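A protein chain is absent from this complex, but the other protein chains hold their places.
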Amino acid sequence: MNRSLGLAALACAVTLAAGNARAEETIKVGILHSLSGTMAISETSLKDTALMTIDEINASGGVLGRKLEPVVVDPASNWPLFAEKARQLLTKDKVAVVFGCWTSVSRKSVLPVFEELNGLLFYPVQYEGEELSKNVFYTGAAPNQQAIPAVEYLMSKEGGGATRFFLLGTDYVYPRTTNKILRAFLHSKGVTDKDIQEIYTPFGHSDYQTIVGQIKAFGAGGHTAVISTINGDSNVPFYKELGNQGLKATDIPVVAFSVGEEELRGIDTKPLVGHLAAWNYFMSVKNPANTAFIKKWKEYVKKNGLPGGESRVTNDPMEATYVGMHMWAQAVKKAGTTKVDAVRSAMSGQTFAAPSGFTLKMDETNHHLWKPVMIGEVQGNGQFSVVWKTGKPVRAQPWSPFIPGNEKRAER
Amino acid sequence: MNTATVALTPPAVSTPAPSRRLYPQRVWTVILAVYGVLVIALPMLHLAVPASSPLHVSDYTVTLAGKILCYATVALAMDLVWGYTGILSLGHGLFFALGGYAMGMYLMRAIGRDGVYGDPVLPDFMVFLDWKQLPWYWTGSNHFLQQALLVVLVPGLLAFVFGWFAFRSRIRGVYFSIITQALTYAAMLLFFRNQTGFGGNNGFTDFKRILGFPLANPLTRVVLLVLSATLLLGALVLCRALVLSKVGRVLTAIRDAEDRVRFCGYDPVSFKLFVWTLSAAICGIAGALYVPQVGIINPSEMSPANSVEIAIAVALGGRGTLLGPILGAALLHGAKSVLTVAFPELWLFVLGLAFVVVTRWLPRGVLGLVYRERRP
Partner (left out) sequence: MRSVPNAEGRRLLILFVLLTMVTARADEAFPRGPGPTSIAGPAGQAPDVAPPAPRLATTLDAATLDRLVDPDTRDETIASLVEATDVRALPVLRALLEGNLYRGPPVFMEQQGTLQDALTGAPAQADRDQLEQVTINNRVRKMLERAVAALSVLEGPPGERLAAARVLQENPGPEVLPAVQKALARERDPQVKKGLQATAAMLALASADAAQRLAAVEELRKAHAKRQLMQRLEVERDPQVLTALYDAVRNVDLALQRAATVGLLFSGLSLGSILLLAALGLAITFGLMGVINMAHGELLMVGAYATWLVQAAFRGSRHFDWYLLAALPASFVAAALVGALLEITVVRKLYGRPLETLLATWGASLLIIQAVRVAFGAQNVEVSNPGWMSGGVTLLPDLVLPWNRIMILAFSASVLFGVWLLLRHTRLGLLVRAVTQDRQRAAGLGVRTPRVDLLAFAIGSGIAGLGGCALSQIGNVGPELGQGFIVDSFMVVVLGGVGQLAGTTIAAASLGVVNKLLEPWAGAVMAKIAVLLFVIVFIQRRPQGLFALRGRALEEG
């Protein structure tokens, strides 16, 4: 009895020691995405992509001879909880880097924590700009890499020669700031205020009857296009209403900035053929890097039995997460350490052959990626067909030149 | 009804005279011990002990403790209206949030030129909304004293007006709960609007300093913790004194049989209104202390789900006991912080089960498990 007890104690001690030893050999990577609540719909795929990328990096030997260990927390779409979890990741779990956030609220609420504790955050989602923190690397698009080229396309002959614009968005900082930038841009192109209408709906809004009516009324006056910054959930009822009230893309095209393959999964896209989205990556882009990426993703989904199975898709923020993680790993290798200040300098100028088919570069000074711009039209099968793209990656302008006062901004 | 006989026969059981002491000696010892730990031991371990030592208390723990203390204060205030007066409010989070917003306004102004846009007067979110000047309801918000007053006045006034109309119309029970829920929901929608001028979906964030003291400073954090603990203790003493007094008797009578109280000649409306407004004011102050510790306030604090969580914290701890809800809040929010890390998918199951289990099998809450006899 005593002997078996002693053996058990020895086994425990050995496992603990082994566990501890193993713990010293891994590098902790924090993953800060909502797995429940309203944003779970968009963010869960990012968590899965991050875990898949960590597996991929570990399979090729890890970083600096050590394996990456993910630390996943769920801030549950609750902004104060984001800040608390971020603090926990940095002080308790002592992660080397955090990949996370989606909405601008969540990013703004964790920013003070990262700046105070000198942590490192990789933010993969397209956003409104007007921010530049030395503790964040932005792998999503700034407005000049998404919104402005989309409007230029709509105004061009190929895009339909739109002269009147209906700006429709969800009521929060991203659509408000983006529309402010777009309004200034449209003014610079000679579009007057009477040809621009701006409307906002709250998060989770689901009844778009009146709004579609207003779009029709506004659109009776000539070449009109809708610029939609509606977020997530609300897109489904919006597009359904559009389709059912007979508003077709050939009459009034709608270009959206927050609608990707993931959001189209919940909609029958046949009435929506021809509506547009602007991103830096589409799943339908054909090149070897993307084929490999999609294959890896589908295998990962199958192996881990993720819900959705065959119907899971890849999208721009997932690609940005993938690229960001690889770039970070490269920077760590270059710096020889995971210390934030060293990695930050090593990040400058990092390049990576991304699934979008372009080689993306992390700008030397402004913490943003050079990204290509692509405009895609919705197809009947929920995918996008690329109708326009830039020849090479575009440098980001986090401080939009269309907002007065930004001329004085320095880029660190 | 044999009223005549009741008047002649002496009462069979002698009700004890209202005690002069708030709590028996044992309970006071426990309360003061916990207070001492929070106010003396925790700060010392955070400030004096170096970071490398295993005894060091991290700032994460300090802010978490402060947060939980604020929630406990809210639960206490809720117990006053629910446990003792029988008013189930599903909108108490609104008062908490309003107090938080009032303090948040001051904190936003205190950022000064250190904001992203560097505007000395306008907070960042007004700059990106293209507003040229402060709206009228922001005037004077850079004065701490004014905002501190508003922390109490705004929730208090709203509670007073709402309560006056609701109680006078004799709305009770489920109906009252539903309209409080509607009220907080409407307020949440209002505050989510960017045009309302309170930061919309982003709320207030990126605070730098309070009364000149930088918020990132460990000493400031510790002071806020101490203040939260003191608020809780003060509220506890106040509420305890209240329920032990004659007013407290009337309140429990209202909870148990409001119509008879009216028939006895008391006006339940004024009592309910008084305790309702007091509770709202306490929530407001708790909210004001919560915001600088958490660093953000946004409209989701006003969501119906938050308010219902307050109710369950009270029920979990044991309503009608004052100490129970404090315990309940600590348990609930402690579990939330732990589970959303360890088992994120499990947290909502646990929470849901807590609701069902507590209401079904633990009508007296956790404290009721410990203490068999009913506290007056």
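Which chain is which? They are A and B, in the order written, and residues in each are numbered from 1.
Keep this in mind: a contact is a pair of C-beta atoms (placed from the backbone, for glycine too) under 8 Å apart; a residue touches a chain by one contact, two chains touch by 3 or more.
These figures come from a predicted structure and were not determined experimentally.
Put simply, the missing chain touches A, B once the whole complex is considered. Here one chain is not drawn; of A:Lys67, A:His205 or A:Arg395, the residue touching it is A:His205. Of the listed positions B:Val39, B:Leu76 or B:Ala354, the one in contact with the omitted chain in the full complex is B:Ala354.
The residue touching the chain not shown here, chosen from A:Pro253, A:Pro317 or A:Pro372, is A:Pro253. Of the options B:Gln146, B:Gln181, B:Thr230 or B:Thr252, the residue whose C-beta touches the omitted chain is B:Gln181. Residue-wise, the contact with the chain that is not shown comes from B:Val308, picked out of B:Leu244, B:Val308 or B:Ala335.
Seen from subunit A, the chain kept out of the figure touches residues 35-36, 38, 40-41, 44, 157-160, 171, 199-202, 204-207, 209-211, 213-214, 216-217, 220-223, 233, 236-237, 240-241, 243-246, 248-250, 253, 262, 265-268, 271, 274, 276, 307-308, 377, 379, 385, 387-388. Residues 88, 90, 165-166, 168-175, 177-179, 181-183, 185-186, 189-190, 192-193, 257-259, 304, 308, 311-312, 315, 345, 348-349, 351-356, 358-360, 363 are the ones on subunit B that touch the missing chain.
Everything below uses one rule, namely that only the chains that are shown with their structure count from here on.
Centre-to-centre separation between subunit A and subunit B, using Cα means, comes to 37 Å. Partner subunit B is touched in their complex by these residues of subunit A: 35-36, 72-76, 78-81, 83-85, 87-88, 91-92, 103-105, 108-109, 111-113, 116, 130-131, 171-173, 176-177, 180, 200, 202-203, 403, 405. Interface residues of subunit B facing subunit A in the complex, by the touch rule stated above, are 58-60, 63-64, 67, 116-117, 125, 128-130, 189, 192-194, 200-203, 205-207, 216, 294-296, 298, 300-301, 337, 340-341, 344-345, 347-348.
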